[in-house]
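A single protein chain has been omitted; all remaining protein chains appear in their positions.
Entry: subunit A
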Amino acid sequence: MSLRLWKAALAGLLAAVALPALAEDLQMWERSGGNAGMVDALVAAWNEKNPDRKINLTYIPHTDMVPKIAQAIASGEVPDLMGMDLIYGPQFEAAGQLVDITDKVKDWPELKTAVQGHMAVSTYEGRIYGVPLYADVSALFYNKDLFRKAGLDPEKPPTNLAEIREYADKITALGGDVKGYFLAGSCAGCNIFTVAPLMWAAGATVEPEAANGEPLDGDGVKEVLQWARDMVKAGNVHEDARAETGETFHLRFGSGKIGMMGTGNFNITLAKEQNPSMDFGIALLPGVTSGQVSSFAGGDIVTIPKGSKRVDDAVDFMKFLLSDETQVEVYAKMLNMTTRGDMTENKYFAAEPKVQQVAKAIAVAKTPYTLKFFELINSPQGPWLQMLQRAYYEDTDLDTIIADAKAQMKAIAAE
């Protein structure tokens, strides 16, 4: 037999051995544009412990995720696990596209402390369809250096909106390019992450929870909008914040030119890299009066699309994600939020007080629950951002602005 034939035979043999192994891998899709580093680490940790049922992870462009899943479901070629932006959870659950895992997971003790917001959007009509994959929470970041320069106590962050205004005035008065606060003018997502919690803390609702639910309900909506309008008019926000579409939102606090800003846990590492000498602190986002606090829990959930042939293995992966060991040795070790509230006290967070501080937000965090989150809230064309832009930059009566947004939200929810 010639050498070429021997090589071909060997390649065939290898393929025959390798193919069944590949076939036993679980297939997982995850949207791109999320916390890829975290998901990679979670999958690597699972694969190390489960060499006989490894996960093969594929990233799908964020904007293609929905059509891609729809095609997969139509053709029957679905992945075994699907990580998705948690805001899409209710939509897929309501459409009957996900596997109901209630009976398999309802007795897990870990679920009792799993991030509430993630579990809320993983549940539809009392049935459970997913668990948290990773979490981002919002909090108030403040620049201690600027606090000192403005004569403020760096160990006493503001506890209500009036104090934020008072402190912001003093910081802006430092002059130069320094401003007291930051509000993203063209980014719906940034605002639901950092401004909606101010409203929630004040007892208001933002999104309609049901088709006939009342959106933007409560005095807190108007109070927060008035406060934000006053902040902008007083010059406490950089002029170019109006054009912030989210592209550079995460880089703003680290510039060292902003006194206080609502942002997320991801900004701890980022701000340190950007501005290593900057001293900063973290507090919970407050409401109108002291003692009111809230936060937005964002991130991804992991679900099982209908048609998966590896449901039990996929559920095991979910259990693995919520296990004590994964929570500490994967999530916390990477200084990411744990997805269980009872796991925030660990050696890694203890060594990094800022992470510990921001982790407190998990306990008060909320995630909007709606079947039309993007259209109502996250879209640059949606009523949420339109309302904020009118409130921040126009002089129209706030009641009118809120009424217009309410009408639009109700129309969308009722469709």
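By our rule, contacts are C-beta pairs under 8 Å (C-beta built on N, C-alpha and C of every residue); 3 or more make two chains touch, one makes a residue touch a chain; residues count from 1.
The criterion applied here is as follows: contacts and distances are computed from a predicted model.
> Which one, "Sugar ABC transporter permease", "Zinc-finger domain-containing protein", "NADH dehydrogenase subunit M" or "Acetyl-CoA C-acetyltransferase", is the UniProt name for the chain you do not see?
Answer from the UniProt record of the missing subunit chain: "Sugar ABC transporter permease".
> In the whole complex, not just what's shown, which of A:A36, A:A95, A:A173 or A:A350 touches the removed chain?
That would be A:A95, which touches the missing chain.
> Among A:V66, A:A234 or A:V311, which residue is in touch with the absent chain?
A:V66
> Would you indicate which residue among A:D153, A:D219 or A:D240 is in contact with the undisplayed chain?
A:D240
> Contacts of subunit A with the missing chain: which residues?
Interface residues of subunit A facing the absent chain: 63, 66-67, 69-70, 73, 91-92, 95, 97, 185-186, 239-240, 242-245, 372, 374-375, 379-381, 386, 389-390, 393.
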